[in-house]
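A protein chain is absent from this complex, but the other protein chains hold their places.
Chain IDs A, B, C, D and E follow the sequence of writing; residue 1 opens each chain.
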Amino acid sequence: MEVQPKTDNPATRGPVESQLLRSDGRRDDELRPISFQNGIAPYATGSTLVSWGNTRVICGVTIDEAIPRWMKEQGVPGGWITAEYSMLPYSTLDRKPRDISKGRLDGRSQEIQRLIGRAMRAAVELDRLGPRTVWIDCDVLQADGGTRTAAITGSYVALHLAIQKLLADGKLTSNPLSDSVAAVSLGVVDQRVLLDLNYEEDSKAEADMNLVMTGRGEFIEVQVTGEQNTFSQLQLESLLALGRAGVNRIIAAQNAALGTRPTSL
Amino acid sequence: MEVQPKTDNPATRGPVESQLLRSDGRRDDELRPISFQNGIAPYATGSTLVSWGNTRVICGVTIDEAIPRWMKEQGVPGGWITAEYSMLPYSTLDRKPRDISKGRLDGRSQEIQRLIGRAMRAAVELDRLGPRTVWIDCDVLQADGGTRTAAITGSYVALHLAIQKLLADGKLTSNPLSDSVAAVSLGVVDQRVLLDLNYEEDSKAEADMNLVMTGRGEFIEVQVTGEQNTFSQLQLESLLALGRAGVNRIIAAQNAALGTRPTSL
Amino acid sequence: MEVQPKTDNPATRGPVESQLLRSDGRRDDELRPISFQNGIAPYATGSTLVSWGNTRVICGVTIDEAIPRWMKEQGVPGGWITAEYSMLPYSTLDRKPRDISKGRLDGRSQEIQRLIGRAMRAAVELDRLGPRTVWIDCDVLQADGGTRTAAITGSYVALHLAIQKLLADGKLTSNPLSDSVAAVSLGVVDQRVLLDLNYEEDSKAEADMNLVMTGRGEFIEVQVTGEQNTFSQLQLESLLALGRAGVNRIIAAQNAALGTRPTSL
Amino acid sequence: MEVQPKTDNPATRGPVESQLLRSDGRRDDELRPISFQNGIAPYATGSTLVSWGNTRVICGVTIDEAIPRWMKEQGVPGGWITAEYSMLPYSTLDRKPRDISKGRLDGRSQEIQRLIGRAMRAAVELDRLGPRTVWIDCDVLQADGGTRTAAITGSYVALHLAIQKLLADGKLTSNPLSDSVAAVSLGVVDQRVLLDLNYEEDSKAEADMNLVMTGRGEFIEVQVTGEQNTFSQLQLESLLALGRAGVNRIIAAQNAALGTRPTSL
Amino acid sequence: MEVQPKTDNPATRGPVESQLLRSDGRRDDELRPISFQNGIAPYATGSTLVSWGNTRVICGVTIDEAIPRWMKEQGVPGGWITAEYSMLPYSTLDRKPRDISKGRLDGRSQEIQRLIGRAMRAAVELDRLGPRTVWIDCDVLQADGGTRTAAITGSYVALHLAIQKLLADGKLTSNPLSDSVAAVSLGVVDQRVLLDLNYEEDSKAEADMNLVMTGRGEFIEVQVTGEQNTFSQLQLESLLALGRAGVNRIIAAQNAALGTRPTSL
Partner (left out) sequence: MEVQPKTDNPATRGPVESQLLRSDGRRDDELRPISFQNGIAPYATGSTLVSWGNTRVICGVTIDEAIPRWMKEQGVPGGWITAEYSMLPYSTLDRKPRDISKGRLDGRSQEIQRLIGRAMRAAVELDRLGPRTVWIDCDVLQADGGTRTAAITGSYVALHLAIQKLLADGKLTSNPLSDSVAAVSLGVVDQRVLLDLNYEEDSKAEADMNLVMTGRGEFIEVQVTGEQNTFSQLQLESLLALGRAGVNRIIAAQNAALGTRPTSL
């Protein structure tokens, strides 16, 4: 099921011919097509394959009926959510060696999986999870930019499916999800503020942003980075405005894939 | 495209009603359904998702235009083929921790990836590969027994696709594949000799066999193991006979998926 | 030499008696005292011990007259800057085990050292560094919140001192520093937007921000995170406004410690 | 005590002059001399140094009066047997670096030690071992081919000695050994089927087999591998026939070394 | 507070002009200046920065209110003292990579930290420590020879401060320190026996000694090593005599820094 998110930012609804299109033919505020193939890993409690342009990420949720040692030791009630992120070796044009071949997780993967975990925890009431750990595993099947935001967006779908299954199985009696979560990347490329960078755009961006938001329009995480560059207050505001509009459309695609209605604002 | 391999072993073509069926309704000499979804990882040079009953393995082939250090040091001509095997965390009903979380590859994975590499090398004339390394990566998406034989069977399909691409791109001028390769598992369960064990059967087998053969009917690898048990000469002969017949049907499924004709004998 | 940064945000210059003070007696927009002890590690090319309230970080800059392998392989001109961050075992009230005792760098340290490296690179013209690697090492001697922003702020001072030495020694002929860099943390605590969180405030914040900026008022990095919480557009804007004002005062402290004048805007 | 196993395969009992001898003067079905020096490591519960031609392996059995964690967690009754295999650095003409210097066990060693463990477990009734772990350590002192089959053959001798000691000490009340175990390697070299390959033969074999059997003539493990080659059904049958005969003679050598009588068939 | 230890060896009290001074102007039996900055790491239970010529080491003592697993398992009463030693990356003129970047502690550091732990344990009645572990961490800020002896000397000061705090806090009811501990390095350089080698002298020494003694003049550790050289009985005796005199002066400096009186002999 593919949902082609529509543009709805009035600021960019000018006549197409007056705009300089991006290398893949998109307007500055246009998302790539997003779709979800739910149930890709049937032994997971919830799973989806999110396809986002040429980026494809498998998101699988599994449940461990135990809590981490530190929660036990500190007597923290409720459950926990943790995430792991990895790129499959054939996800990039040049083979990406597995972490195990170097004996350690690389810094970028560690950063991303910490972000995914935080993003999911922000949308869940952990004390309603019960004494269990929810594992969210994201494996990139194809990488064309935006793998971390695709992973977050897909993780929410897989998590939602897993929660539904736990509710259906009677393992949960009330829904611990407080809101939906989606993410998008943006960047400043040649001084233009662009939504949803592909790999080519990402690799030459002066600044890039990752934005994680909820269905109700609250922020979970804002990360803006100037790699060997700086960015201005004005650019920061444009990125935020464009990103907020983008996330709304992504949440609509999630709702369609899950058969849920939008969170009322 | 799904190919339902047929039974063709005369010894087992008796009336179905006279046989005790297996827990999933199969006869002793019956394979589970096998299908291939080629191109699952578009950035790989060749890739397929092999589905074999409930077992699903992603096989991706990537090319490194360099040879291993030991080949350089020893002056060995031609190229090399190497394999890596891993189970995705959500491939089993209880989450399987990633190798990197323990800091080392487990013994079983190492054994399997060595087997996959040997199996592929046996069917390729390495000196016609040119000075490059062919990486074969197998990631199990769902594990219901027979993941290593599914990985070998899928790896051959992905390798075949990769070789076709290298030929089409002019990177190879002649086909280094000397034969096709397929594999199947078998076992002795409750003193019955069974083809293609699923997880439940595998976990109670008195002996289990992995058989790797070529399209021309030659053997590449025979492994028979009695785990806390022994097996007799007669059982060994039955396993071999049943396995040979099974491999023939698997090779037919590969040919159908690749649009190739059987290897002439 | 200790510089007590002054508050200068008009929005907060109300009579002190009308404000609810923080647990350590500060107003919401007030920084802790910041000072620098330059030359703490005499064998480093540049070094400082930054004291920021009860947080103390040793920043040492050393020079390796070679560039990383990937730069050589990719033919990238110029030099490189990289950072490492670690907490000394006695920097916390409960002893913090060394990374080596667990055999791997923890995710938080890796995230911080990547941030420090990016922050410094954003302020340096790498192609004017020459073919060398600048190592920035930050070791926390005492941790009371804000260690990553103290590390960035101190790293700039140590880097400035190292560049001055390289210029004095004739190893550099022009100054590769394009701007100064400073950072500050902020947070939303009990729905109040606070500047420069100490450990106690940080551990109960609903959202926290790390802001890295230049002397000219450009952004290098904005990170805002809701840990098990979300935050609003309005809160984000307040954090940004308060943070910008705070960074200005920190840059003044750096200039005083270095005997430099403010970057002209 | 050295036992020179005799040839007893009628098919090869022709006049010696009509046969092409192997490079070390043996007939195709001839074993190298095998001997055992029991008690080589007096602090082990059982130990032997097996000498097999120029291959020498120290096998030591030690007892840990506890069971592995997984057995406890799963409530499995009885005991466990596990093996470790390593090549001493001076066992090969070019020094073999220790595993610890690379930080990980190599794949080949892991494969071999898993095989040794399985082979021993197949001959022991684990529930009669009591709640203890039997460790079998094999260290190669000199490597001239067939180290894994020498290790299995020697491990059985060391295990037998250890069991006798546990019985004598009253730690076991009944003998958990259900049969004896021996192993031999074979191969196809220049299309000749040879028993008991030395290193030179092994390195040019088209296919090689490792065969593990019991004193009663049952199979424990059959592994046949075509390294960059395939082998035929006929070759497989010849290997099996020659191997069975070879194992019988090895078992006789074990019995002599242990002062035991052959297992009655 | 800097204490300039005086020379008191009669054998060397000749007129200065008759002696060949060392490259830094010292006589053969002269120590470099030693001083202590106590409280350098305020969150530690006891800490000092020892400056010894150009060598500077941070020593921090922290308390873990638990004992090591092996003590629990073996039922050993009392507490334990353990040490870790590390060189900060900017402590040497060429940056010293962190242990974690190589994934393992180097042999030299391991040797030194074992020595520090033994030295401190020899001066403490462990059964009067209570069931706790005293961690002694030594981090070298500047390395100009003698870092291990400076670390031992500083560790005693930090340990003394920590014990005083535990006594003041009522966590200890009697003082477990049985004596003070100090250490010094010596060497044979160009056949001259020298006290307290700096880096330049150390790197060309024919033999070097590390001497650890108590305030009462007992030995804790004597290590004399000829690196690619041997040394004679006479040289050994000269080293011991010179070292004993040196340690006395170092203990005086410790007493001054701690405000304690010398241990009565």
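By our rule, a contact is a pair of C-beta atoms (placed from the backbone, for glycine too) under 8 Å apart; a residue touches a chain by one contact, two chains touch by 3 or more.
The structure displayed is predicted, hence computed values, not measured ones.
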item: Contact list for the unshown chain, restricted to visible chains; value: D, E
item: Which residue of E:L129, E:I220 or E:A257 touches the chain not shown here; value: E:I220
item: Identified contact with the non-displayed chain, of D:D29, D:E111, D:D139 or D:D179; value: D:D139
item: Missing-partner contacts on chain E, residue numbers; value: 104-105, 107-108, 110-111, 113-114, 118, 121-122, 126, 179, 214, 216, 218-233, 236, 240
item: Absent chain, residues of chain D that touch it; value: 40-44, 47, 54, 58, 60-64, 84, 86, 88-95, 98-101, 103-105, 135, 137, 139, 141-143
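Note that only the chains that are shown with their structure count from here on.
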item: Same or different residue numbers at the chain B/chain D copy interface, by half rule; value: same
item: Chain centre separation (chain C, chain D; CA means) in Å; value: 62
item: Centroid spacing, where centroids are CA-atom means, of chain A and chain C in whole angstrom; value: 29
item: For chain D, residues contacting two or more additional chains; value: 103-104
item: Inter-chain touch pairs (all); value: A-B, A-C, B-D, C-E
